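Note that this is a trimmed complex: some chains were dropped, and none of the rest were shifted.
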C-alpha cells in the first residue's frame, strides 16, 4: 500500500481498540446507495520507477527551446541555491504558520519578504503574497472599491495585460463593479494622460497603471497617478518587480505616489513551469492596510521578551470574520515567496539592477538589429523596458513557426488580443540571452521573412 | 537576526549577476529609480546558511507528526517534487505553442479525467489556484447558471454554521447574502432549519461532507433533494474529500459543483501556506460555465480550450492555467496510487482517526460527537477541563509543541467550545499515533498537577508564547534599518 505504513497486525490491533470488525465498518454511516463502484478512468498504480520513466519521457518530448516570449512570464536565471533550500522539507512540507512558536522559519522569512517588497515598490507595507499577478490586480480593484465607498467603477487601460483584464472582470463582476477600459495611443503604445478626462467625468474608484505595460512600453506614470488623485481616486500600479530595480517605484509616482502596487512575482526566482505556481505581490500605503487582503506577518515578542513573528491582523480574514472578511482568500503562495525571498537575498540590490539593465540592453540590441531587416519596424515610438512590439511584413504566425522549427520561440503574436495591430510580434529578451543568441534570432528571423510560405 | 542584519553595503554575489552594469538605455531620466531598494547585501554562503538554519525553526510533515484537522497533513512524496521539477517542465513558457508541450498537456488531460472519475462529475477545470478560489469559481458558476436562466431572484447562499470561513466569505464575494443554518447535536445539519431556509431566493447550498465536525452528513441525499426542488444548486467543498475518496463520489451525492484541494487529498505540499491548487468539477448543467483554459484531446493532439470554444465560460481566474507545477505533483501522486490505491486513502485515514479517537477517549479526553464515527478527523473538547482547571485548548496545543508534536487545529469549528480538531491522516503509523496518545496522556496528568506550567507553554521551543495582541496593536510588518 503506497504511503500507508500499516501492517496486518497494526490493522487488527487498531480495529480491536475501536471495537470494529473491519475497516469497512467504519464507513457504516454512509448510506449504502451512495457507495462508489469501481473507478474506470483511473489507471492502475505505478511504482516510482515507472512514473519516473514516464515523466522523464514526457519531459523529453517537450524538450528545450530558446525562448523569447515574455508577456507576463519571464525567463531569468535562478540561482541553484534558491530551490535547493526552498524544497527542504521544513519549508516544503509545513502548513500555514498558525502555531507561531513552531513556525518561526516561515514567519521570519515572510516578514523579510514583506520588507523587501515594500521597499522594491516604494510602498509602506506589503502582504505575504496572493495567488498571482492577475488575481492580485482583481483584489486591488476590490480593495479600491471598498476604500472609495461611493464608486464601483474601475478604469483599466488596454495596455494592461489582456488576461489580467479578463481575470479582473471575472472576479469583480459578481460584485456589480464596472470595469472601464481605456484605449491606448496607437503611435506610442501608451495610455495618454491628456486623453483621460472623458473617463473621469463620472466618479471612479481607481485607475490602474501598468509599468511597463503589456507592450513593454513605459507609461507616463507620474501624470497618470496625479490625474487619478486629482479625481479623488486611487492609483493602482501593476509593475514588473525586476524592472523596479531600474524604474521609479510606484510609491514615488507623481506627487503622492500610487496607493496600491501589485504584480506578478514570478520573475523573482520562480521557474516558468508552464504558468505556475507563481505568486502575486501586493503592497500599499499604510492607511489602506486594513483593506488589504491576504496574510500579513507582524513582529512581536514572547513571554521572555524575545523577538518573534506571528500572523497578524487576522481579523480581516475569512477564518475569523467569515462573511465580513476583506476577501475569501485563505492562503498565500508561501513556497513561492520562500524562493523569491532567497532569490532577492542572493542577487541583492545591485544584482537585481544588473539583471534589469542587461535585459533592457539586450532587448534594445535585438530590436535595433531587427529594425534593419526590410519591412520590420518598431510598432511604437515610446521607450520600452525588456519587451517590444514589432510590425512585420508578413504574418507573424509564419515567422514564428519557421523559427520554432529551428528551436527558437520568437515571441508572441498580438493578433488575438489586439487585432487592430495587424502583423505584430511581442518579443522579450532577458539577461539569459547572449550575443550569440541574438545573432541566431536575427538570422532565423531573416530567413523566415525571406521564405515564401 | 534578520537577513538584513547580515548585510554589508557594497557586497555582491558576482556569480549571480551579469558581470557589469549594462549601459545601453532608452529610458527617460524621470522614470528611473533614484535610490536602491532595501534588498539584503549578503554573500551567497551567508544566504544559504541563514535560510538553512531558519528552516530548522519550522515544524513540518518531514520532521514532525502534524495532526492538523481540516488540513490533511500527509506525506508529500519526494518523487512528486523531483519529477515535477524536471528541467524541461520548469523551462517551459506558459505561452509556448501547444505542440512544444504535448508531454505536459498529456499529464493535465489525464489528471482531468482522473479527477472526473473520482468525483463523479461531468467535467473538470484545473485553473483554480487554491481552495478559496475554487469556491469563488464554483459560486460564480452557480450565479452564471441562474443568470443564464433569467432567474434574478436568487440572492442567497445557504451555509451551515460548521462551514469553513471561506464559504460565507466566498458567497459574499460573489454578491450573495449568506443564510447560516445550525447544526444539530449529532453534528448533522439541522434539517428543519434547512427546510425553513430554502426557497425562491436560494441560489445554492455550500456543504462540506464529511463536515468540519468530522462526521458524514447522512442525510445528504435528502438535502440535495430539498435544495434542488427549491431550484438551488449544491456546492461541495472538497476540503474533506480525503475521508471518502474512492468510497463516495460527490456527483452521486447530488452535488452540482465541487472543488478539490489538491494540497490536501492529493498530497501536494502545503509549502508553509501555499501554493495550493483546487480543480473544479461540475455536473452537466454547469458545464458551459467552467473557467478556461481546459485541456482537450482531439485527433491525437492535446490543446487548450479557450473562450472561443466555451463562449459561456465565466472566464479566466489566473494569468495562465493555474498552478501547473502543483497539478503535475498531484498527477504523479494519483498515478503512483492508481485506481486500486484511491480508496485506501480514505480507509486508512478513517482507521487512523477512529483509532486515535478511541485511544484518546480511553485516555480521558472528551469527544465532541461521541456517538458518531470519525471521518478522517474528529473533535476533542476541553470545555470541562477549562472550566475546572483554566487550561485551554490553546494551552494544550502549545504544550504539545514541547513534546515534539504539532498541535491539532484549535478553536475551529467555532461552534464547539475549546475544541481540538484532530486529523492524523493515513500516512502515519500506529506507533506515531500511539506516541501522540502518550503525549496527550502526559499533558492530561500535567494539567492536574501543574496547570500553570501547561498554561505557560511552550517551554522547550526556541521561543516562548508569542504575543498576538501586541503584534496587532503595535503593528510592525516591515523592517526599518
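Letters A and B mark the chains in the order given here, with residues in each chain numbered from 1 onward.
We take it that contacts are C-beta pairs under 8 Å (C-beta built on N, C-alpha and C of every residue); 3 or more make two chains touch, one makes a residue touch a chain.
The shown structure was predicted, so the numbers you read here are calculated from the model rather than taken from an experiment.
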Subunit stoichiometry in the structure file as a whole: A x2, B x2
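Convention: only the chains that are shown with their structure count from here on.
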Intercentroid distance (Cα basis), subunit B paired with subunit A, Å: 20
